[in-house]
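Below are the structure tokens for one structure; questions will follow.
Just one protein chain is left out here, and the rest sit where they should.
We just call them A and B in the order they show up, numbering each chain from 1.
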Amino acid sequence: MIYSLCLILIGIGLYGILTKRNIVKIIIGFVIMEAGVHLLLILIGYRMQGEAPILQPGMKLSEFITRAVDPLPQALTLTSIVIGLGVLALMIAIAIRLYERYKTFDITEMRRLKG
Amino acid sequence: MNHLIPLFIAVPLGAAFFIPLVSRHVKWVPDVFGNLTMFSLAAMSFYTIGQSEVYHLGAWQTPIGIDLRLDGLSSLLLIAINVIGLAATLYSVAYMRIFTSKLRYYSLFLIMVTGMNGVVLTADLFNLYIFMEMAAIASYALVGFGCEHEELEASFKYLVLGSLATLFVLIGVALLYGMTGSLNMAQVATSMQSAAQAAQGTMAKPYIFALGLFICGFALKSALVPFHAWLPDAYQSAPAPISAMLSGVLTKTIGVYVLARLLFNVFGISQQLLLILQILGALSMVVGVLLAIGQWDMKRLFAYHSISQIGYVVLALGLGTPLGIIGGLYHLVNHSVFKSLLFLNAGAVEYSTGTRDLKRLGGLNQALPITGKTSLVASMSIAGIPPFNGFWSKLIIIIACVQAGYYWLAAWAVFVSLVTLASFLKVQKYAFLDAAKMALAKIQHTPFFMGLSMVVLAILCVVTSLAVLSGFDAPVLIAPAADVLIKGLITL
Partner (left out) sequence: MTGMSLIVKTVCRWLKGFILLFGVYIVLYGHLTPGGGFSGGVIIACAFILIFLAEGKLVETKIFSKNVAGELDSVGILIFWAAALTGLFCGGVYFKNFITTAAESHFKLFSSGIIPICNIGIGLKVGASLFVVFVILAAVKIVVPKKSDNINDHEEDEK
């Protein structure tokens, strides 16, 4: 099943986020997981042998509906890619600042907050 | 059509981008403009009382366009968000002087308010995700606003866990869309119900998977106990008004509110879901309060109490009875008032003395009279001493537990309340009553605006307790909000 590939990607990303100690690797894990989610979103709207959801003049609407790909998940994916970009930029900015302060990317050495 | 509804999103958004445009050269613009915006929003939010309607953006009808939905629950949350936001901005006029850039602060603050208002008003699952992410990203940046070791560390932790939560939510939204073919909450609810009826009352597996993802995601956002790791760090490191906003309204809006909305109004509540809510709530209550006892940092102590009080709210919602839901929502509002007041107090103490360590403070009642008195009010509220609001909502929750037959939950709630009282006696003793351990003469006085916003919130602590005058089972404002949840699935 092709959906399981997305789940594998999401799983890899989750594994990276949860087990890695390097900040950059955590960020990469996050990006992989996000890619998996986006692929899942796209797949939900996909249709075998479908065509682009653009209504050309001369097409019959009822026939068009049975053949076109669902356009909504594509719009959703685009939006969520944009949001992912914002989160990614913020993550990298914080990672750079953290490196400036602690001189390391290892999260096990950043332990000022406890208790 | 009620044109106030889109303005709740449009006004703070416009102001958020208008401020950086004009205030690079004019220094007073961010303060004045931020406060004016929040004041007008708070005033507008009172006009939404008692109204309920669906607003079609761009006049597109429901299956095609995007809807905003205003009902009792949304209007309750709108009032809470915007009033607490006004208090926080008033406070920041003086407090944020110790940070560098007020311009960016107000811009991010207003974006956060935009996101929260949007979450409360939207009737569309994907827009819910967008607004949630908007509020959340602004809050990640605001937590790390100081750019020092602790702030950055807390911000990164919050950022990773928060983004994980939103990804869970996004997968859930995708699954729901794949199964029902719609993103409108009412349509999703309707088609899920008909699918369940066709299958003799059992939910299909993707729905259950999506439900699990939603519960994990929103429990992460609202920091219920197995998922609470980020919260103490974030609250401790953020600037005080931001801690107040995060604890007072952000976790409630993008955590508890959305969870309640989805479980009660979209999925339809069932016995197993109620059990999950009860377990989460009871765990959060006791773990939060037990961890709080040992803390010596004021803000960190308050942060753990935040977990415990959110536990009360979730537990009460998990009872599922009308009285339980009323108690939960009432406690939600009360908690947002007194907990933001407590965080503002902690900020005032830090502003004046330069430390939040309870072991080094003492005798502040003489030096900071306003902070001392308002923090006494807030402590009594959160511990449940009779004239204040916390007492009434806890009483309603305990009565609801007894009525629903969960005697051990009622005893549990009383026990947690007693431990809370002990913990706040400790705060009062060490910070405000004890003999002074530092030179009190050197302490800076509380600026006017900080005092003003704390006094306003202290008065609100008393005013919100008046809501029970119209009866335990029908407090003003709370009852219409609870009705929305009690009625179950929403329809078009």
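In the analysis below, contacts are C-beta pairs under 8 Å (C-beta built on N, C-alpha and C of every residue); 3 or more make two chains touch, one makes a residue touch a chain.
These numbers were taken from a predicted model, which means no experiment stands behind them.
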What are the shown chains that the omitted chain is in contact with? A, B
Who touches the missing chain here, B:93, B:116, B:130 or B:342? B:130
The listed residue (B:101, B:470 or B:491) that touches the chain absent from the view is B:101
Chain B residues touching the omitted chain (full complex): 1, 3, 6-7, 10, 13-14, 17-18, 20-21, 24, 55-59, 66, 101, 104, 107-108, 111, 127, 130-131, 133-134, 137-138, 141, 144-145, 147
Those residues of chain A that touch the unshown chain are 75, 78-79, 82-83, 85-86, 89-90, 92-93, 96-97, 100
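Here is the rule we go by: only the chains that are shown with their structure count from here on.
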Would you pull the chain B residues touching chain A in the complex into a rising list? 126, 129-130, 133, 137, 140-141, 144, 147-150, 152-156, 159-160, 163-164, 167, 170-171, 174, 177-178, 183, 232-233, 236-237, 294-295, 297, 300
Note which residues of chain A are touching chain B in the complex, please. 10, 14, 17, 23, 26, 30, 33-34, 37, 40-41, 44, 72-73, 76, 79-80, 83, 86-87, 90-91, 94-95, 97-98, 101-102, 107, 110, 112-113, 115
